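Just one protein chain is left out here, and the rest sit where they should.
For reference, chains read A, B and C in written order, and residue numbers begin at 1 within each chain.
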Amino acid sequence: MSGNGFGHTFRFTTFGESHGPAIGCVIDGVPPRLPLTEADIQPWLDARKPGQNRFTTQRQEADVVKILSGVFEGVTTGTSIGLLIENTDQRSKDYGDIKDTYRPGHADWVYEQKYGMRDYRGGGRSSARETAMRVAAGAVARVVLDALAPGIVIRGAMVQMGPHAIDPGRWDWDQRTANPFWCPDGKAVTGWAEFLDGVRKSGSSTGGVVELVASGVPVGLGAPVYDKLDADLAKAMMSINAVKGVEIGAGFLAAQLSGEDNADEMRMGNDGRVHFLSNNAGGILGGISTGQDIVLRMAVKPTSSILTPKKSIDRAGNEIEVSTKGRHDPCVAIRAVPVAEAMMAVTLADHLLRHRAQCG
Amino acid sequence: MSGNGFGHTFRFTTFGESHGPAIGCVIDGVPPRLPLTEADIQPWLDARKPGQNRFTTQRQEADVVKILSGVFEGVTTGTSIGLLIENTDQRSKDYGDIKDTYRPGHADWVYEQKYGMRDYRGGGRSSARETAMRVAAGAVARVVLDALAPGIVIRGAMVQMGPHAIDPGRWDWDQRTANPFWCPDGKAVTGWAEFLDGVRKSGSSTGGVVELVASGVPVGLGAPVYDKLDADLAKAMMSINAVKGVEIGAGFLAAQLSGEDNADEMRMGNDGRVHFLSNNAGGILGGISTGQDIVLRMAVKPTSSILTPKKSIDRAGNEIEVSTKGRHDPCVAIRAVPVAEAMMAVTLADHLLRHRAQCG
Amino acid sequence: MSGNGFGHTFRFTTFGESHGPAIGCVIDGVPPRLPLTEADIQPWLDARKPGQNRFTTQRQEADVVKILSGVFEGVTTGTSIGLLIENTDQRSKDYGDIKDTYRPGHADWVYEQKYGMRDYRGGGRSSARETAMRVAAGAVARVVLDALAPGIVIRGAMVQMGPHAIDPGRWDWDQRTANPFWCPDGKAVTGWAEFLDGVRKSGSSTGGVVELVASGVPVGLGAPVYDKLDADLAKAMMSINAVKGVEIGAGFLAAQLSGEDNADEMRMGNDGRVHFLSNNAGGILGGISTGQDIVLRMAVKPTSSILTPKKSIDRAGNEIEVSTKGRHDPCVAIRAVPVAEAMMAVTLADHLLRHRAQCG
Partner (left out) sequence: MSGNGFGHTFRFTTFGESHGPAIGCVIDGVPPRLPLTEADIQPWLDARKPGQNRFTTQRQEADVVKILSGVFEGVTTGTSIGLLIENTDQRSKDYGDIKDTYRPGHADWVYEQKYGMRDYRGGGRSSARETAMRVAAGAVARVVLDALAPGIVIRGAMVQMGPHAIDPGRWDWDQRTANPFWCPDGKAVTGWAEFLDGVRKSGSSTGGVVELVASGVPVGLGAPVYDKLDADLAKAMMSINAVKGVEIGAGFLAAQLSGEDNADEMRMGNDGRVHFLSNNAGGILGGISTGQDIVLRMAVKPTSSILTPKKSIDRAGNEIEVSTKGRHDPCVAIRAVPVAEAMMAVTLADHLLRHRAQCG
């Protein structure tokens, strides 16, 4: 078990390289009798798909998912679900020139150090191509959540592009699908587009911050001590390519707060349920969901695939300069949004089933 | 497996509540023939121990660890290692008054929602008392690291207390053990002490930021895709009580950088080995250690155990105000330092054994 | 995770050597709010305890179990349960003479080959002393089963001692606790006693066959394909010291049968439920429980601790003869009965929770 699977009770295991014939996964633990077809998965893949506008890599992948097992007459059978996506636009020749060189900031060198060799085509297994299977598994997880805990809504948004943050006061969920950046602040979009055009044209790249909100999550999910819900979410997000930081609720800001300011006070709502007067906890206390929105932010670094030559070495140990001319994303944080949503979905589905196992 | 264990190949599983008779753990997967006695564990526990100065909780625990198995004639046998610490200063009466009330910002209410009941004495299983076993397991992990990958040094420091950050330019590792705050900036200590005395005297609390550095880590640790080294570290740290954010290397700052500024260039050193010209990656690329220092920061929230009354509810659903008069830590981030070091150690030991399994 | 734990969702992890200070375990995944005290565990330990009559080893262990965590005010809290039994009658001097010799048929030599050393006192970790923790965990599993699937009865019986089998036609469950052999055939007991006295007095040993029956198990437990209920039971039983064979239902006899004779026909009972007209399947089809009795038999080898000198070698590679003069069991199959029951209980509890996770 060398790290190609995620989850304990709802568990998916993936395979596939950027330029191999196909990528795929097996999902184990899905409850039976849930309606599931490719149409439940494809839209999420389409949302992640590259090449949809000038702000993402121009690689063209149809990303058509096929369900190979675990579904019969339109519903899940309780057995393992096999999913497959064939790679169609592999254009390996783009990468022939990096066969013997290590791109700074990429995994080229460490893969070769760890394994003694590497599939250099498009980054091989370290490519963000792998995230398509996260999205597919996430779509199945959403089906599980919809059936077992109806009302959960998982949405991600990009809240900062490079140095340009949104104004949280202008947050509007409807905006985020009205622009190519998943940006919830309509007024920020134009500035971002100009900024990113500049980045793109200069062959550079920029980082970003993604915020995830899961609403309607039931109270009680999470398995203390080591499988706290926030711990598993942190792992889920940090396992996504290029993510360098994760925070829950007030996050790093909480370090500056006093106990008085940080504690979320509780009151009985008119609906007879407990309400919190703030959400610095980000919906998780002691590793267990509180029923408030789960709020999580993650930092995405700029891709290292840039035109500007950077110092590196080659396999022979020669000192060289490397610049990347192939297709790439000027801001990978954009495409990280649906991936992060998917990882939230699989983590919640896993903990929902784990909770059901122990607590009924 | 409801979350009371951590690790895959080096794995420890813990038990014990704040006010039960004892806490303990089982460590599975330790290589045989490593010298190990209680003296290898006790100093790390002593470093974490509460009540050592006015800046931590006045609970007095001897925290004497006993090795119950897995060691024979002073060396590990390869079988599971049982560790036990008896609780001695449980003073449960302090907590009788929270039996029917939920402290805001604590896990009281969610535990009761999840499990339908709770051990309210000192927070029960959600207490930071549990972290003693992390430190004990971490000490054993250090023995494994010392034997299999000599030269690894794991050190944590507190780099921010409330709003007061250190000056990184004054970083001096020798300073951190010369003050009660693990502070590497000798000049910051006086200000921190005054600040924390104020916090303490007013019955308040403050958060903080801890930075961890692991030096001498071999290249190649980490199991992509989902068990990336940084992903497992993020989980390890986020599972510690009160931690709300984790970042690796440049972390959230990376979101603001351009690809040019973020990429760590590579050169051949005079020693014939690859050197990086910067370390924005924090020692991990593609989920695999690069051999550079692993650099990680985590945000610790202020404890919610404060004197100021805060709005809450009781078990009967009445709206009440809660203030905490028992012993508590004005800044739990201080005691999080040795705990974070321990979690780094167990994560590295686990990945070292996993790497050895697959790659020899 | 080097093999010291068992189970997936209900999971226990053990530690302890034959002559160490204590043995213990951590049980993870127990549902909350189940009544549990030491009195629920102790009787099962007493039933397994050695030294109760002349037919088992004369080692005297009080085997008093302490619950160290996971229980508050008499009910489980949902957190991990720590159990501890102190060793009291370790008499290590009995074993000084085997420090440098390998007993044939024992694990001495392989432990030393695998780990490069061994705790030779009483077999160390390979001792049947370890099975006390299986029985303790099994007792907790029974509490889980009683609460979640009331009516399950798990009973083991010895059906063959050396070459002497019972007459299945005389099977009487009431008999099995009326003799020191867990023998369900009252008429076989006298013969067995004479036979075993002879074995004992000559310093020899004998094997036996244990049959387990679990009644009242709900339909539907088991997780195909690889975690079939019978597969996990086979592992559970084969992991018990000295067990060399496991069969379910008709078992090895099924190899001789025709499809006509082997298939268990089905009819609707007067109670409106499906009834089977036979039980060659042993209560499991396709890895899933059928609701019939789960019937399992296991073969237990004779202990190799015998007076007759046997050829062996010592650590220096000299050829020697070894005979065992210490306390031992003339027929370890007897004490395997409560252990096997316990392993059935933990396996069923695990699959019950796993089933609940996936199927509700």
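A few comments on the model shown:
FYI, a residue touches a chain if its C-beta (ideal position, glycine included) is under 8 Å from a C-beta of that chain, and two chains touch if they have at least 3 such contacts.
In this text the structure is predicted, and so the values were computed from the model without any measurement.
Here one chain is not drawn; of C:A223, C:I294 or C:L353, the residue touching it is C:A223. Among B:G105, B:G162 or B:P224, the one in contact with the hidden chain is B:P224.
Between the chain not shown and the residues C:I152, C:A281 or C:I334, the one that touches is C:A281. For chain C, the residues touching the chain absent from view are 1-6, 8, 14, 102, 104-107, 109-111, 113-116, 125-126, 130, 160, 162-163, 199, 204-209, 219-220, 222-228, 230-239, 241, 244-260, 262-268, 272, 274, 277, 280-282, 285-290, 299-306, 308, 310-313, 317, 319, 333, 354-355, 358-359.
The chain not shown here touches chain B at positions 9, 29-32, 78-79, 224, 353-354, 356-360.
By the touch criterion stated above, the residues of chain A touching the omitted chain are 1-5, 7-9, 11, 13-17, 20-26, 28-30, 32-33, 66, 68-70, 72, 75, 77-82, 84, 114-119, 121, 124-125.
By our rule, only the chains that are shown with their structure count from here on.
For the pair chain A and chain B, the distance between mean C-alpha positions equals 26 Å. Between the CA-based centres of chain B and chain C the separation comes to 39 Å, rounded to the whole angstrom.
Residue positions 1-5, 8, 14, 114-116, 125 of chain B each touch two or more of the other chains.
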